[in-house]
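Missing here: one protein chain of the complex. Every other protein chain is in place.
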Amino acid sequence: MIIVNFKTYLESTGKKAVDLAKQAEKAAKKTGVNIIVAPQFADLAKVADAVEIPVFAQHIDPIKPGNCTGHILAESVMAAGAVGTLINHSEMQLKIADIDSIIRLTQEKKLISCVCTSNPSISAAVAYLNPDIISIEPPELIGTGIAVSQAQPEAVTNTIRLVRKVNDEAVILCGAGISRGEDVSIALKLGTHGVLVASGIVKAKDPYSVLCAFADSTK
Amino acid sequence: MIIVNFKTYLESTGKKAVDLAKQAEKAAKKTGVNIIVAPQFADLAKVADAVEIPVFAQHIDPIKPGNCTGHILAESVMAAGAVGTLINHSEMQLKIADIDSIIRLTQEKKLISCVCTSNPSISAAVAYLNPDIISIEPPELIGTGIAVSQAQPEAVTNTIRLVRKVNDEAVILCGAGISRGEDVSIALKLGTHGVLVASGIVKAKDPYSVLCAFADSTK
Amino acid sequence: MIIVNFKTYLESTGKKAVDLAKQAEKAAKKTGVNIIVAPQFADLAKVADAVEIPVFAQHIDPIKPGNCTGHILAESVMAAGAVGTLINHSEMQLKIADIDSIIRLTQEKKLISCVCTSNPSISAAVAYLNPDIISIEPPELIGTGIAVSQAQPEAVTNTIRLVRKVNDEAVILCGAGISRGEDVSIALKLGTHGVLVASGIVKAKDPYSVLCAFADSTK
Partner (left out) sequence: MIIVNFKTYLESTGKKAVDLAKQAEKAAKKTGVNIIVAPQFADLAKVADAVEIPVFAQHIDPIKPGNCTGHILAESVMAAGAVGTLINHSEMQLKIADIDSIIRLTQEKKLISCVCTSNPSISAAVAYLNPDIISIEPPELIGTGIAVSQAQPEAVTNTIRLVRKVNDEAVILCGAGISRGEDVSIALKLGTHGVLVASGIVKAKDPYSVLCAFADSTK
């Protein structure tokens, strides 16, 4: 599994979000690997209309329909075509009570939940809240091009070891600095099910080729 | 001017957002009044594609393109078709330094800025930051059906008096509890240029008729 | 163990904080039970000077010494005499990454950590971060006089069951609505080591007598 977080890069905003999602879909079809895209909220609808691969929101708020101007309602991103959401990305860190509420909300709404964590202890803590996917991303490596799987393999293996003590089912990913196919294949060897990537794809000259290389490395 | 804040009501989510925006457009065309709609982020693109009246975001973040997962980038809502944004709604209150940064960002990007305030002093303070529109909305009246223009006329007139000391140009609106045409006509008599409304329209049985009544009352 | 959270009541501010702490000390000496007081930051020093029972802060920030105007430095509350701290009280909810950082900070500084949680899942999640004390407090019961031990016994027993799967050592308390000795004795029967109380003591006509009754109920 590969999740491509579009963040708020200009290279993945508006029409470019749709183009990038199409490249991701093409790579998914070619390689047979599950590639998920997570564009900005305002791009969700057009991206989801343009591709058949799964589309995630980058965040949802722990709210019910009503008086929440400016907030992100689960029903809204779902109406736009999202089938899952990132939660607690290191650029959007949440209170533990809100992570718990949001995961319950995703379960109720049949959205796929992917909680990001910054170290193995937090991964294990989160595992108890039963998200579908846990992605370990040491914040200090994000955007550096220094891959977590190579620079901090123990953060990955400890996450897997601790999570598995309490949770047999969660898909485990890793992210931060993933920029080459080798980074991905090492992540898989460490025991993950795939990677969460952003700039390595969004800012690549040829995102399609890089995604294909990443996808092939997950096999 | 009438701004319809769609908030996060189910009645204004997804396809219903597009339908409601079309009702607003129809009322704008019939009455000749400037009606603006502010749907949720995920609905911006489809709403902006469907109508010719101005579309606002409900919020933007004081950020530049880059590493801001889950945040609202000005360029993203603009690519979706937004031409303006609400700022500092009482359900999305901001730090003063962020209000200042966001207003500067809207000026740079040629977005229309509408800052919400909760009392006359804050209205006057905000006036110094030069937003295009200032909307006074006492939070305790929001969603009550008790109109600010009738229940707290002095909040409106004091806002106008204080804002005009330092700022000749800002459009001044009022909001909270606006539910009848009479609430709107009194708001205009108090000296405002119009109203910011939400549940009064979104939850109306016939939003088109209510909007026409509101619009006629602004003349 | 009984922790008395002074919150920000006038009845536990300034000189009254010192008086209340002395009552708690008197009850601790009479009953032989471990009673801990958690006054406001500005009262820590005088309270810690006045009594020999343990004094906790109500919160610390995940910061190091330096440029953090207005924040709560561990070294500062320790210099005032605090030997522990509440963390993530429902009135001061924290990001999961900050809870993790603060617990590590308390370990490094030899401060006793008491993390508050709002339901059994969050209790279990927090257990993985190895605090010294976990206190389950359903927010909806706080300040009601309806005791968690009587109204939601399963919140308490599920907390104990889930926490013990991963953590043998943490002291487990419960709180919210504790107002009679019976509430405390039931809490103990459910398997806790004691209670975290606030208004039940702070607003009692005779805090000493109530504390003695609570303390006797923990035996």
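Structure notes:
A, B and C are the chain letters, set down in written order, and residue numbers restart from 1 in every chain.
In this section, a contact is a pair of C-beta atoms (placed from the backbone, for glycine too) under 8 Å apart; a residue touches a chain by one contact, two chains touch by 3 or more.
All values reported here derive from a predicted model rather than from experimental measurement.
For the chain that does not appear, the touching partners among the shown chains are B, C. In the complete complex, the hidden chain is touched by one of C:Met1, C:Ala97 or C:Ile142, namely C:Ile142. Note that of B:Ile99, B:Ile142, B:Ala155 or B:Leu190, the residue touching the chain absent from this view is B:Ile99. The chain not shown here touches chain C at positions 5, 7-10, 13-15, 40-46, 57-59, 63, 65-73, 75-77, 79-80, 82, 86, 89-92, 142-143, 198-199. Against the chain not shown here, chain B presents residues 88, 90, 93-100, 117-119, 121-122, 124-126, 128-130, 162, 165-166.
Everything that follows uses one rule, which is that only the chains that are shown with their structure count from here on.
Over half of the residue numbers found at the chain A and chain C interface occur in both copies, marking it as a same-residue contact.
Looking at contact counts per chain pair, the maximum sits at A-B.
Between chain B and chain C the centroid-to-centroid distance comes to 44 Å (mean Cα coordinates, whole Å). Rounded to whole angstrom units, the spacing between the C-alpha centres of chain A and chain B is 33.
Residue numbers of chain A whose C-beta contacts span two or more other chains: 90.
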